[in-house]
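Report on the following structure.
The complex is shown incomplete by one protein chain, all other protein chains being positioned as in the whole.
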Amino acid sequence: MFYHVKELQYRSKPECPDPVYAKKLQEILGGQFGEISVAMQYLFQGWNTRGDGKYRDLLMDTGAEELAHIEMLATMIARLLDGAPDVELDEAAQNPVVAAILGGSNPQHSIVSGLGAMPSDSVGNRWTADYIIASGNLLADFRANLNAESQGRLQAVRLYEQTDDRGVKDMLSWLIARDTMHQNQWYAAICELEAKENIVVPSTFPRELEKQEVAYTLFNYSLGNQSAEGRWAHGPSMDGLGTFNYVEDPLPYGKKPKLNPAPPYIHDTPLFALRKSDDLPDPDMK
Amino acid sequence: MFYHVKELQYRSKPECPDPVYAKKLQEILGGQFGEISVAMQYLFQGWNTRGDGKYRDLLMDTGAEELAHIEMLATMIARLLDGAPDVELDEAAQNPVVAAILGGSNPQHSIVSGLGAMPSDSVGNRWTADYIIASGNLLADFRANLNAESQGRLQAVRLYEQTDDRGVKDMLSWLIARDTMHQNQWYAAICELEAKENIVVPSTFPRELEKQEVAYTLFNYSLGNQSAEGRWAHGPSMDGLGTFNYVEDPLPYGKKPKLNPAPPYIHDTPLFALRKSDDLPDPDMK
Amino acid sequence: MFYHVKELQYRSKPECPDPVYAKKLQEILGGQFGEISVAMQYLFQGWNTRGDGKYRDLLMDTGAEELAHIEMLATMIARLLDGAPDVELDEAAQNPVVAAILGGSNPQHSIVSGLGAMPSDSVGNRWTADYIIASGNLLADFRANLNAESQGRLQAVRLYEQTDDRGVKDMLSWLIARDTMHQNQWYAAICELEAKENIVVPSTFPRELEKQEVAYTLFNYSLGNQSAEGRWAHGPSMDGLGTFNYVEDPLPYGKKPKLNPAPPYIHDTPLFALRKSDDLPDPDMK
Amino acid sequence: MFYHVKELQYRSKPECPDPVYAKKLQEILGGQFGEISVAMQYLFQGWNTRGDGKYRDLLMDTGAEELAHIEMLATMIARLLDGAPDVELDEAAQNPVVAAILGGSNPQHSIVSGLGAMPSDSVGNRWTADYIIASGNLLADFRANLNAESQGRLQAVRLYEQTDDRGVKDMLSWLIARDTMHQNQWYAAICELEAKENIVVPSTFPRELEKQEVAYTLFNYSLGNQSAEGRWAHGPSMDGLGTFNYVEDPLPYGKKPKLNPAPPYIHDTPLFALRKSDDLPDPDMK
Amino acid sequence: MFYHVKELQYRSKPECPDPVYAKKLQEILGGQFGEISVAMQYLFQGWNTRGDGKYRDLLMDTGAEELAHIEMLATMIARLLDGAPDVELDEAAQNPVVAAILGGSNPQHSIVSGLGAMPSDSVGNRWTADYIIASGNLLADFRANLNAESQGRLQAVRLYEQTDDRGVKDMLSWLIARDTMHQNQWYAAICELEAKENIVVPSTFPRELEKQEVAYTLFNYSLGNQSAEGRWAHGPSMDGLGTFNYVEDPLPYGKKPKLNPAPPYIHDTPLFALRKSDDLPDPDMK
Partner (left out) sequence: MFYHVKELQYRSKPECPDPVYAKKLQEILGGQFGEISVAMQYLFQGWNTRGDGKYRDLLMDTGAEELAHIEMLATMIARLLDGAPDVELDEAAQNPVVAAILGGSNPQHSIVSGLGAMPSDSVGNRWTADYIIASGNLLADFRANLNAESQGRLQAVRLYEQTDDRGVKDMLSWLIARDTMHQNQWYAAICELEAKENIVVPSTFPRELEKQEVAYTLFNYSLGNQSAEGRWAHGPSMDGLGTFNYVEDPLPYGKKPKLNPAPPYIHDTPLFALRKSDDLPDPDMK
């Protein structure tokens, strides 16, 4: 169950309206690695955790925080849109700034949301649960989380570089710091589980059931062998259970597949039509 | 540029047709963490790598291999659908197996693809590029890759448990082994980059520009404090640059937001309507 | 900002596992009118409300409650999936119940989420922000909310009828009651605003700028005139500003449109090809 | 069955081409509340109405009219794109208007549709049936319709404010008037059904099966109690069957959920890994 | 503008309800090549045709007919769902037919649409405008139409084979015949335009601007040369303007791409991290 308090986790106020930046900022609100994604991902992982110990608690702590970040960004975007000029093409003739605003802003901010934030990314794609994952396996999911915080912080940093507004930069410096923490925390949780389980997910599948002979092999399918220089091509494997090896010219292990014909009720190309034809009409005679 | 050879990377032939399992197997072909996802993710990361050294080569090697896995799964699914019975409801009255097949198979396998594999997951959602990421930052992206291989191997293992067909299990034991390798290889690549860059992505953003005071803090937003037991709540941070601390009762740092009214051309709720009203009609009198 | 408490708003425990029902119950968790939709809709409307009075507060109250409902449903679904049988086709031959489970359950519940709830509907479509609306105009949005609670309660009632499990029915009787309240509350809020603003949204557009002559006309485009029997076809209009009238045989007001040819750089069908042709080859001679 | 006449319902011709406005106008053609949405929504509701009286007729009347509105907008957009300049970046250096056009127009209008309208919204999202609803319950669906006409008229009015073209304004004044009628007509139909059924949808679910004790309660989950000022917090409920009450400090009714461990074939985190760990490696020693 | 008549284009009544078949039949109503797709595709092509001659008229004729087909299928699906049993799992224990119905029907038909048709395909994906095309170039678009009618008739025939209900087969025999006509008509229209324009779309791009030397070459990228046996590998090209030739061992024409480093504000992997590393930690020592 959730309680909301009306105060923001951190202040969220730009120096000036900037509808073009509002459009961009949508990326970390409603994009693939925006705050909606991490909030929903952590909450679903928490709700699905079978066991109620510290990992579930950590997931709920962080999920609840990410809801607060959605709120901060929604507030910032509404303020960046405040009093956005009601521009028309004529004015652009006078003024390149107006032209840029006209071109660079999101028309849905004025037509659809009434100068409010939208659950969308910086090009207008609506948020989708395709972005999130909760598998029940905590090591797998903490890796998903570490990735999400890495991509998210990278995007926040890129956005930090694209504005001079001190209010926006102030808020982003908060979000970037929280992403630093969140990368550290998932990293710590991963280390704990890897120390107990080994690094390969899932750790509970019997090794003898997988094809051991290719479990530590790098196949060089991209002609040229720079990839042989990496740590992944020689020495003990990272899970400590095998030895990496490199196959420069990998050959197929299987044969050419040949599928049976489909049964008649499928109405595929009839067999007689798949036989050699001598009678294609000459296009000159058509 | 790519060349195709007709032989499969590894054999892909079930003992018997099984349309219900064919539906399930679609998950690791066209689902969120299926082979289309990893193929496209690695290829796009490779093409976007700025620099042409071993990392780009590794990405292209693995991307090309994943294309071969799509092919193996597409072949397996077509064979699992081979001669799928053309069942009708009457027959179900006689036979629970027929009833189960009727219910558990994917109708698009007979109506749309003519007993062929589809670029879809196990419930029929078509594959979407929403599933993939290529950010240009290799450490971030290798984490995405380690996650993808973790989720993918987990799903393959779960599917392995759901069949007795030795042909299917044989092929899955190959794919599971390759996922072991791929987890190891991305892990190795991550270790290399973390050793050079530190663990927080991106490593190039100046620390003084983020709010240092909350960069290593766990806020306990989920009442109850089991999360305080984790490694993430005390001791040196994983990046070696700070000290974790735990805030049991986090308070807001910001104030209540109050947004300005929208300009008239937005036609939001008019201000007079937001004032206190005494005149709501009594529903009994309507 | 949000705090989470670990206790559920209301208990959520089935008498028995039932993976087939778990699949169905996803509809009111992650479907078009499921709890994710109402939670996100109310929160976004609240964050975008320009003014911080009772309407914003009501939106945040209700949005926070809907988060608790997602949690209850996620818990229920995980428990319905508890110990779901690891069935195979062979067993279905013995047992029609197994056959039904095999056919009627969602394969992603075992392959993807590890027996946890998913952010999806009852056929597996992932939740999308296409489902929600926050326009900034409160009367418009409260109508969206009243609709969402109407559709949502209807679906919950239909699901109530499809189970005999007393635990599930107990939880649904809670959710159905809350939907009763939420329909009542948005209805009350709508009455308040309609009493102040009139019923047509937006109320601030000058009447003389719309084509008055067709603002209260029912055009009978569906031949036959049963629609003339309705209240909407005669008498004073509901907004009290006009008189309904009925046009039995509506004629076009406009002319046939004729578009100009596209400029050459568009490479549409060339003009010479649009002229009359006498020379279509006889198919017998092909 | 449908007949098409070539004349438009109302004229649809701009004074001048304006590709930037053409992009915006797509919102009410192919957006969430555009004409495709209302046409498809009313037609599906009509086709699914069980009974063939005046409500079905009204739905078909209005659905057929909305098809005519798609046509008017498609025609207008094609004309706004007429002779759109084939601009390049060099020209932008000379001319801010060209710069604005370059930035503010939809590239698919020239690349994909050949200067024609697209079934998309103002940022290019393709129309999806996620936008519509037809539940079989007429009161629920008429509320969906009243909402759609409210959102749609709001967007049309906002677009009216964003142009000076008299031809566009003329057409919009027609569409806005029709939305006035359609809000009035669904309002009338709702009043009829509410008068017969009571206001809570569905009206046929026995009251004693829902948790009566929370059917008229406002829970204050958003700390602070401005929401107590509303009509929804005191007095008789809008359905006339209860009394609103306000709970300032709502407590959970349920207990902390604790889920059982997953069975082994799911390969979740193994139980031993969920026990307390003392051995997390010190990051300084890595 | 459109008029609706209440009579169906052709009768649409099954002998018996069959919710499993109702689910399947959704494919040709709301699937990729269902009736919504062809209706919207032809109408958009018609509205965007620049010129108002016979091609536009043909598009509008056929688009209006396809609306009638949506209506017939919606009616059929509602009737197939009529009185669908309100089954529960207990009953399945007694009866494999009930088990099959439970598994093979679409839960949204009872929960969401109230036993009505949905704008979705046979696995529940909602219809999307991603399925359609209107490019402005009639020859290109008529090819899209011929493809749509080919795929659509194929699916209708496959569905015809999957039922014994004489009412359903009667209606499908109508739709299949109409698809025969529509394939013939688009074929005729294509022949007319090809005769005037030549076969390559667009016909107006100057040949000298494309790389003539590879405009008729088959590159054998799939090792093995069965493809050399086809008409496409030798003789005059189909457009009559070149000669097909076959390249057995195609070599790259380009060089290895090497991208420049990203600018610092992008925060990609820093250059020093891309240099050779000797210091990857030994996993045994971690």
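The letters A, B, C, D and E name the chains in turn, as written, and every chain counts its residues from 1.
The definition used in the following text is that contacts are C-beta pairs under 8 Å (C-beta built on N, C-alpha and C of every residue); 3 or more make two chains touch, one makes a residue touch a chain.
All values reported here derive from a predicted model rather than from experimental measurement.
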Chains in view that touch the one left out, judged over the entire complex: A, B, C, D, E
Residue among B:P19, B:G63, B:G230 or B:P270 that touches the chain left out of view: B:G63
Absent chain, residues of chain B that touch it: 1-9, 30, 36, 40, 43-44, 47-48, 50, 52, 60-61, 63-64, 67-68, 70-71, 74-75, 78, 112-120, 126-130, 132, 134-137, 281, 286
Positions on chain E where the hidden chain makes contact: 5-12, 32-33, 52-58, 60-65, 68, 72, 75, 78-79, 82-83, 86, 110, 114-115, 128, 130-131, 133, 135, 137, 139-140, 143-144, 146-147, 150-151, 153-154, 157, 160, 169, 173-174, 176-178, 180-181, 183-185, 187-189, 191-192, 199-202, 205, 209-222, 224-232, 237-239, 242, 244, 252-257, 259-260, 262-263, 265-268
Chain not shown, touching residues in chain D: 1-6, 48-53, 55, 86, 88-90, 92-96, 98-100, 102-104, 106-108, 110-112, 114, 120, 123-126, 136-139, 188, 191-193, 195-197, 202-205
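The rule is simple: only the chains that are shown with their structure count from here on.
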Contacts common to chain B and chain C (chain labels): A, D, E
Centre-to-centre distance between chain E and chain A (centres being mean Cα positions), rounded to whole Å: 28
CA centroid of chain C to CA centroid of chain D, Å: 8
Residues of chain B touching at least two other chains: 5-6, 32, 52-53, 55, 86, 95-96, 99-100, 102-104, 110, 114, 123-125, 137, 139, 154, 157-158, 161-162, 188, 191-192, 202, 205, 221-222, 224, 229, 231, 237-239, 252, 256-257, 259-260, 262, 265-268, 280, 283
Graph class of chain-chain contacts, one of line, ring, star, complete, other: complete
